[in-house]
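Just dropping this structure here.
For this view, one protein chain was removed and the others were kept in their places.
We call the chains A and B, going by the order they appear; numbering starts again at 1 in every chain.
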Amino acid sequence: MAQVQRQGGPSGGGLAEVIDLILEKGIVIDAWVKVSLVGIEIVGVQARVVIASVDTYLRYADAVGQTATAAMPSPA
Amino acid sequence: MLILDDIIAAPFKGLLWVFKKIEETTRAELEGRRERITGDLSELYMQLDTGRITEQDFDTREQVLLEELERVNDLLEGGAGEEQAEGEPHGEAGTGEEREGGAKPP
Partner (left out) sequence: MSNIQSEGARPESDEPTTGVYLYAVVPESPSVDLGDGIDKHHVYTIGENSLKVVVSDLPVQKKLRPERKNLAAHQAVLSRLLDTSPAVLPFSFGTVADGVDGVKKLLASHHQELIDQIQQIRGETEMTVRLTYTAESPSMFEHLLAQHPELVQQRDQLFGPGSDATREEKIDFGKAVETAISNMREAYGRQIEEALAGHVRDVKHLPCRKDNELARLACLVDKSSVAGLEPIIQEAGKGFDDRFALEYAGPFPPFDFALLHIKAPDADLG
């Protein structure tokens, strides 16, 4: 059975899990806007789609290539 | 990633479109880089929490990541300023009443 584990305790105390929320999510204000908050708009943000890069493709190809040297059970 | 084919395939869209595309691509790559750094930071905290590294190790590696993050954010914010503002993006804050109401939407 999979290992099921809670990170950071009941009040979410650890920082590991919350750091990407704090740094990247929530209300974001463009840096230069902070000085003059008049005449600006607030927009909802759609989730960003992550684009794979050529480096990723090459890395995946190599990683799978390496499995060729290990014994592989034939797929069912 | 922005591919030359994309640009060649749209010959009538003009230079502004190309610049916008370049800016979007650069922005996407920078944001991807920022996510990677944030992910590394998260891992670092986890290693500290589970006792795999010492506080000292953490501090050292944290500094490296934070500097990287700062560089990426500077690049991201610089780009946004050029796209949206007519003048220099304002870096300083808190210089008094004259600031208020000073910016007009383009």
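Note that in this section contacts are C-beta pairs under 8 Å (C-beta built on N, C-alpha and C of every residue); 3 or more make two chains touch, one makes a residue touch a chain.
These numbers come from a predicted model, not from an experiment.
In the full complex, chain A makes contact with the omitted chain through residues 1-8, 11-15, 17-19, 21-30, 32-35, 37-50, 52, 54, 56-68, 70, 72-73, 75-76.
The set of chain B residues touching the chain not shown comprises 16, 20, 35-36, 39, 41, 45, 58, 62, 66, 69-70, 80, 83-86, 92-97, 99-100, 103, 105-106.
The rule is short, and it goes like this: only the chains that are shown with their structure count from here on.
Between the Cα centres of chain A and chain B there is a gap of 15 Å.
Interface residues of chain B facing chain A in the complex, by the touch rule stated above, are 1, 28-29, 31-32, 34-35, 38-39, 41-43, 45-46, 49, 77, 80-81, 84-85, 89-93, 99-105. For chain A in complex with chain B, the residues that touch the partner chain are 7-8, 14-17, 19-20, 23-24, 30-32, 34-36, 38-40, 48, 50-51, 53-54.
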